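Okay, structure first, notes after.
Heads up, one of the protein chains got dropped from this complex, but the rest are sitting where they should.
And now, chain A:
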Amino acid sequence: MAQYLLSVITDSLDLATPEETAAIDVFNDRMIADGHWVFAGGLGGPDTATVIDNRGERAVVTDGPFVETKEFLIGFWIVEAADLDAALRLATDGSKACNRKVEVRPFL
């Protein structure tokens, strides 16, 4: 088994609708029952981000995300899956449930 990060990508700060929330709950419950679930969470928007760079002599704090983009990360799942095909199937259902794009990336 391998782990994958399923990133939820969006271009709007609108919160999940009640229908989307309900669908996400159903999807989460099924992932737990099927043994795929590791962790999940929703994030604040890019405006709530702060970047710290402590590679130099002193830490530099910057307001905002490390890169401004039209689309951004708004939530994620970490899942256990046998291979990419299995992870893509989970992402397909997850994208439908939360009604947003999902990016799949393997943990090394």
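Points worth noting:
Throughout what follows, a contact is a pair of C-beta atoms (placed from the backbone, for glycine too) under 8 Å apart; a residue touches a chain by one contact, two chains touch by 3 or more; residues count from 1.
We take it that contacts and distances are computed from a predicted model.
Note on the omitted subunit: UniProt lists it as "RNA polymerase sigma factor", one of the names in "Multisubunit sodium/proton antiporter, MrpF subunit", "ABC transporter permease", "RNA polymerase sigma factor" or "Molybdopterin-binding protein". Touching residues on chain A toward the chain that is not drawn are 2, 82-85, 88, 104-106, 108.
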